[in-house]
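One structure, pasted below without further comment.
Note that one protein chain is taken out, while the other chains of the complex remain in position.
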Amino acid sequence: MNDPKRPFPTDVKSQAKRWLEESFAPVAAEHPARKPFVTDVGIGIEPLYTPADLERIGFDYLRDAGFPGEYPFTRGDSPGMNRTEPFVVSAYSGFGDAEACNRRFRKLIEIGTEQILVALDLPTQCGYDSDHEMSSAEVGQVGVAIDTLADMELLFEGIPADSLKRIGTLGNSIGPIVLALYAALGEKQGVPWSRYTVNLQNDPLKEYIARGTQILPPEPAAKLATDAVAWCVEHAPHWSPMTVCVNHINAGGAGSSMGTAIALANVRHYLDLLLKEGYSIDEVAPLLHMFPDERHDFFISIANLRALRRIWARLMKETYGATRPEAMACRTTVYGHGQEALAEPLNNIPRTAFGTLAYVLGGASYVYLAGYDEAVSTPNEDSARVALRTLQILAHEHGFTDTIDPFGGSYFIETLTAQVEQQILEGMERIERAGGALAVIEGGFGRQVMTQGAVRRQRAIDSGERPWVTVNLWPQKPNVPNTAFRGDPKATERQLARLAQVKASRNRAEVEAALAEVDRATGAGANVVPSVLKAVRAYATVGEIVELWRKRFGSFAPSTEF
Amino acid sequence: MAEATANAPRSRRIRVLIAKIGLDGHDVGARVVARGLLDAGMEVIYTGLRRTPEQVVRAAIEEDVDWIGVSTLSGAHMTLLPKLRRLLDEQGASDIRILAGGIVPQEDIPALLGKGVAQVFLSGTSIAEIVDYLLAQTAHA
Partner (left out) sequence: MPEAMPPGDRRQIARAISAVENRSDGYQSFLAQAYRLPRWADVIGITGPPGTGKSTLMDALTAHWAADGARIAILAIDPSSPYSGGAVLGDRIRRTRSEGFENTYFRSLSSRGHLGGLTETATDLVAVLSLFGFQRVIIETVGAGQSDVEIHDTADCTVVLTVPGLGDGVQASKAGLMEIGDVFVVNKADLPGADDAALDVERALAAVYSGQPGVNLRRDGAALPPASRALTAGVAALQRRHGDPRWEDSAWVPPVLRLVASENRQVPELAAAIDAFIAWSERSERRRRRTRERAYAQVVRALSAMLLAPYSREPGSEEIPASVEPWVDRIVAGAASPLEAAQALAKDRRLQ
């Protein structure tokens, strides 16, 4: 019989082997393998997991899982997690000009959005004003056009900064500028910084390999991004001015494990810059969030979030010497996808719901969900509403949020968590050997990993190894519906008119002086946010500030590595 | 013996310029297609990001390509692609044909085909389909 001193029955392992060989195998032999049971990250999935697997990986509950809100934070970054307050229901939204966008925001708030992340158009993201020649045809297309503080004021008219749990934007290559815009917005509305919370993505390093809105070379870009973090440490430590991303890197082909490794290398680069400026790890780590991503495999996604929290905790404590729990707990933002297809877009509703459910069960704190037509365009009102309702259903129905880390202890999930953790750590080591975050960008390592992965994924789809309903199973012709969102050409006109008006009516001398101050601060290597804030208050444009930086640092020249 | 046939016409490789016009920075799809064309024995010239239509036309002419594959995801296709066609025609390169790849709403496709785009391949189209199309449609292949 079982020995009470041993945690697991000694005969589980042999019984599992017996089951596999004598019960399962004969049945499996009667059915041709319907696909290779290998996940997108390359981890194979067994037919069954048992206590024998936990023993094999050396699972120690207190050491490896522990308790929510306590080191190593595997089961949750805070003690309450979804139980005390479900994840924040969030929307990423923006298009056209501020006027049109404001109306959409109000609708979103009406139906229950708790956080809005503003989508900016490509010209704004790339540091071009709406009247720049590089901007034509793209003003207001994938996001709202923001040229000056005046646009921000219009965008949030009737929406006080503190009426939502958090407000923010991506602003990856213009971090100090968007930070200043959100700070100045509160001033204009009469809401002190302490009373609202700003959330920025502000992660330029991933742009170079995965998203493409980079402006300057990586080193100055990273420094400017950390200026935004440093400013918040001093003036608004409850804000979250940087969210380091996996999602674009994964989507680009790297896979969630390698993508996480690259993102963590970027985290280290930013942290090292801040520590060099004299900040302590306990001061700055709490202001950084992570943006994990896994869209192909539900259970890997859960394992990935848990592994990420464990790795982050150990990294902060053991490598950086953090002592505050806030520094060691990894807060996560996620954007729900699910291998969406172009044919029959409504099918993407269950797909994204399942992908997002994994994030919820994995313990993400801030959750967004892709519109069912997002693969093809900026979401229309209908798809934005469905996305929001789906989040609300996940938060309140079915009991998904009733207990913390429901998969904790599961033979399957704890094994997967250990395997994913192993992959991420190996990836981090590889990157260290290659030279760190900058080597990933400039040495072409990042692009290589992504292109290889993307090619591999395409082959898996073309061969049917990765089943995809309506693509390789019951294939349908892809279709981009005509209800796809269309930009309003009048919005572009309005934006150009407004920009001209702002430029004409602002105090020119004040703007010039402020811009000169930004240039001086940048040249001196000082924190640029105070001077950018002054410029933004004087209605300097995004383009005017970025142009100073372009002149000083040059534009990014990509590697010719394909 | 390569030397011996040094003066014989060689079977000419299909040359494709893969272009990203405008500010959109997602080029994973473009890279996957480029890799697929490489595997099929074609020569692919990649322009890099943020090219203007003028730069793309110049590249297409200098490289004497058979096709320009434009990756379009940000919705600016109805302006940028006809402009590309117009510039090519104005500069005496009407025989260089344009393909659009990525995200294009259904109802825009006939309009694009009418404005000088030879074919639209929506995101998710298999590489084999694109390769077959190029092999069948290129005059000298």
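A few comments on the model shown:
In this document, chain identifiers A and B correspond to the written order of the chains, with residue numbering beginning at 1 in each.
Going forward, a contact is a pair of C-beta atoms (placed from the backbone, for glycine too) under 8 Å apart; a residue touches a chain by one contact, two chains touch by 3 or more.
A quick note: this is a predicted structure, and the numbers were derived from the prediction, not measured.
Touching the missing chain, out of B:L37, B:L73 or B:V120, is residue B:L37.
Within the full complex, the residue among A:G80, A:G321, A:P489 or A:G554 touching the omitted chain is A:G554. Note that of B:Q91, B:Q106 or B:S126, the residue touching the chain absent from this view is B:Q91.
Mapped onto chain A, the footprint of the missing chain covers residues 443, 554, 557-558, 560-562. Against the chain not shown here, chain B presents residues 1-13, 34-35, 37-48, 55, 58-59, 61-64, 90-93.
Operating definition for what follows: only the chains that are shown with their structure count from here on.
If you average the Cα atoms of chain A and of chain B, the two centres end up 32 Å apart.
Considering their complex, residues 22-28, 31-32, 34-36, 46, 48-50, 52, 74-76, 79-80, 103-107, 122-128 of chain B touch chain A. By the touch criterion stated above, chain A contacts chain B in their complex at residues 122-123, 125-126, 128, 134-138, 141-142, 207, 211-214, 251-253, 341-342, 375-378, 450-451, 454-455, 458, 461-462, 471, 478-482, 484, 486-487, 558, 562.
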